[in-house]
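For this view, one protein chain was removed and the others were kept in their places.
Showing chain A:
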């Protein structure tokens, strides 16, 4: 070889096996470990940029899959906040026994209105009830043909506080308590609309949760499949790394970071999509709110939820990559 003479010196230094200076670099240190991770983090990101189209497509699929449950979550959040602000009073109607005297009924009325959880009690005597019934039902003739007034004394109990879904059990408890009074023949809580709404909301919630689970699984599969193909396309590299003594963990690491990037970029894009959609619907929504003159404000993704969705998507990305990569790398064996 032509340049041999001036290479000798370098050789003696660099190849002498007895020096064992390599043993120092193969010992564990935290700094080395962190540096390795930092390098892998940036390198795996740069690698995504070498296949920009494929990377962008994967990120977008992840983003769309994540923005669906995210968007539904925002819708649900808004519906909930609308119902929270519906300050509608509910009424418990007590039908007393027809045999009851006015004095007894009045005493009961006073007793109930003294309760902490009751705002007011409206006393409707038999006569008032009859008058009201005649006015509203159109059954005057039938009613007047009856020998006596068949209607009982009625107490309309207005509970304290606004009606919300959370307070529904409390109202039901109050109704039960009032129904147990000796004078009361029948008690009715006029909150059917609230119960219906609660059911619709819990249906919506389950629907969103179920759909979220499905779509998160889809993200697992998307990331997993992309990573599996990335491993396959770098098969030669994996083989050479195994040959020169790379641990499986070392080989796995860049792919896990790749999954991390797919996840977190997908999550970021999904958050942007949701914010964009919220902004898009905000104009007609605000007009609608104005019409109803309600104090309601359109809810969108807040900072906490964005951070949470980024964390979740990054986690899903890494886990998807892990599942795909672990078995695949072990299966690539030197021949």
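Assume contacts are C-beta pairs under 8 Å (C-beta built on N, C-alpha and C of every residue); 3 or more make two chains touch, one makes a residue touch a chain; residues count from 1.
We take it that contacts and distances are computed from a predicted model.
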From the list "Cell division ATP-binding protein FtsE", "cytochrome-c oxidase", "Ion-translocating oxidoreductase complex subunit E" or "ATP synthase subunit a", give the UniProt name belonging to the chain omitted from this structure.
"Cell division ATP-binding protein FtsE"
Which of these touches the unseen chain: A:240, A:283 or A:307?
A:240
Residues of chain A touching the missing chain are 1-4, 7-8, 10-19, 21-22, 25-26, 32-33, 35-36, 236-237, 239-247, 250, 333-335
